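And now, chain A:
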Amino acid sequence: MRLPANLLIGGTLVALVLGTAALSLVWTPHDATRIVVAMKFQPPSWSHPLGTDQLGRDVVSQLMVGARNSVAIALVAVLLGGGIGTALGLLAAAVGGWVEEVVMRLADFSFAFPALLFAIMLAAVFGPSLTNAVIAIAFINIPVFARVARASAAQVWTRGYVLAAASAGRGRAAITWDHVIPNVLAPVTVQLTIEFAVGILAEAALSYLGLGVQPPTPSWGRMLSEAQTLLYLAPQLAIWPGVCIMVAVLGFNLLGDGLRDLSDPMLRRAR
Partner candidate 1 sequence: MLEVSGLSVAFKAGLALRGAALTLAKGERLGIAGESGSGKTLLGLSLLGMAPEAAHVTGSVQFDGQELVGAPETALRSLRGQRIAMVFQEPLSALNPLRRVGDLIAEPLRLHRGLSRAAALDRAAALLAEVGLPDPTARLRQYPHEMSGGQRQRVTIALALACDPDLLIADEPTTALDVQVAAHILDLLRDLSTRRRMALILISHDLRAIARVTDRLAILYGGDIVEQGPTADVLAAPRHPYTQGLIAARPVLSASRDRRQPLPTIPGNVPALADLPPGCRFSGRCPVELPHCHSTRPTGNPACHREAT
Partner candidate 2 sequence: MLLSIENVHRRYALPRTHLFRAPPVIPAVQGISLTLDRGEILGIVGESGSGKSTLARMVMGFERPDRGRVWLNGQDSATLPRAARRQTQMVFQDPYDSLDPRRSIGWSVAEPLLATSMTTTERHARAADRLARVGLSPADMARYPHEFSGGQRQRIAIARAIAPDPALLVADEPVAALDVSVQAQVLNLLMDLNRTMGLAMLFISHDLAVVASIADRIAVMQHGRIVETGPTAQIVAAPEHPYTQALFAAA
């Protein structure tokens, strides 16, 4: 079977980002947080392939550790929000009635609320921290997944095989577990990949605003924020984290599209 091109390109980019993040756990060219003021604003060299920043920290090492932090935050937050949202969506579809109404109207309500504004509010109330950033990103994902899961699950609930299961004396929980979940896994997985991209972007935005990862922990958003004041002096310091964010977001988006292309014709053939 031929794989869609966007799946291959997206997969490669994602693998690159994840690989870099994993590598940073065991090896970076330099300590990403070590400040050597004498070495500030070094141009690219063998020792520092992308130079150093205003405090003499190695840019490549910071980007590598930043990849790990950005991906980890996005992953944890999206999986958390996705898990809760999917569970709510499945519940709404299985129970119906007022439960479904309440869940879906809450989802509508939170959609009407700008996500970043919510994160800023959270930070204002509880203070900026990594945990609050994760909670904020997770929270904005709950309605997204609740909708995707409910829409897909509601379709499954109308199928003949679900009626057959019901007439065999199987309850809603058993039907959800045995029939609904396997059949909504594909759309939810596609949504997960796409939301990872959004999550990485959200982490960068929050850290850029100083509401996410706190110094000295490096992250792409923080690097951008610090580079901003030096834009005329050392533009390369803003360019590299920007490129990294772009590659990661593009990669996850392409991967999500590719998975969708792959799962659609497969489902059609299975019918």
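The criterion applied here is as follows: contacts are C-beta pairs under 8 Å (C-beta built on N, C-alpha and C of every residue); 3 or more make two chains touch, one makes a residue touch a chain; residues count from 1.
Selection rule: all candidates are chains of the complex that A comes from, given by their letters.
Just so you know, these numbers come straight off a predicted model, no measurement behind them.
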item: Neighbour of chain A by the touch rule, complex-wide, chosen among 1 or 2; value: 2
item: Candidate 2 contact footprint on chain A (complex, rising order); value: 159-161, 163-171, 174, 178-179, 182-183, 267, 269-271
